[in-house]
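Below is one structure; the comments refer to it alone.
Removed: one protein chain of the complex. Kept in place: all other protein chains.
Our next item is chain A:
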Amino acid sequence: MSERLAVRKTYKLFIGGAFPRSESGRSYEVRSKDGKRFLANAALASRKDARDAVVAARKAFPRWSGATAYNRGQILYRIAEMLEGRRAQFVEEVQAAEGLSAAKAQAVVDAAIDRWVWYAGWSDKVAAVRGSSNPVAGPYFDFSVPEPTGVVAVLAPQRSALLGLVSVVAPVIVTGNTAVVLAAQHAPLPAITLAEVLATSDLPGGVVNILTGRTAEVAPHLAGHMDVNGIDLTGAPAELAADLEAAAAENLKRVLRPPAQEPDWTADTGVDRMFFFLETKTVWHPIGV
């Protein structure tokens, strides 16, 4: 009897909660980190895919930003639950994508799960930490609350396909932003498998959209898009970053510049990324009888 032939997975994009192929019909070959093994043909996202993803993210924004913080926190925690359930699959994919040992890949997946849990707990604390009641010199009640910036484009880190990705996506969405994410160019598969986790985690369709493809091809369309409010350039190639930042000036996007070198994602992430894509709204009302 012959050996059973494996059923392979077709990796597609993740837009508006659905898994379409690239409208361009293009794909590109993804190989293991050492280059020896063919892993899959990933979708090669086009300009149109990027625009569709922005439309989906914009559409999802009112509901997601209007959800209670309690609700958002539970959904982020649910993502951790679903990720935990698929631990073995992610360990295997991360191992192939990043060329790690089994033990290291396990540690990475564990850290990614824990990161969702950490951010889940932030959802209903951001307003307490970032908001204020302002003692103005006059008979007015005056308070400030943090609010999401809107649609944020995220260029995921190029080296850390899962933990790096989670570390840049979770802080953006926990506060109510919606995201269009461009996965690591040479290691996009864990990102699409993460999309399967997101799709089954009660996360409303469109809150996170994931594109795979060439960063240099897609990123300029996101940086120049007039309906994108912020951009995280963490995964931007150095030679492209300044141009992307200049393009982002067109509608005054909030730009999180790339770090001098890719950070150690296993370390404590801090709160800066989460606070970066927030606005502060201040409301005044007279006091009197």
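By our rule, a residue touches a chain if its C-beta (ideal position, glycine included) is under 8 Å from a C-beta of that chain, and two chains touch if they have at least 3 such contacts; residues count from 1.
In the analysis below, contacts and distances are computed from a predicted model.
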UniProt lists the protein of the undisplayed chain, choosing from "Betaine-aldehyde dehydrogenase", "Carbohydrate ABC transporter permease", "Circularly permuted ATP-grasp type 2 domain-containing protein" or "Indolepyruvate oxidoreductase subunit IorA", as "Betaine-aldehyde dehydrogenase"
Of the candidates A:Glu84, A:Asp142 or A:Glu217, the residue in contact with the absent chain is A:Asp142
Per the whole complex, from A:Leu5, A:Leu252 or A:Ala267 the residue touching the absent chain is A:Leu252
Had the left-out chain been drawn, it would touch chain A at residues 129, 132, 134-138, 140, 142, 144, 149-150, 229, 241-243, 245-246, 248-252, 254-255, 257, 272, 279-286
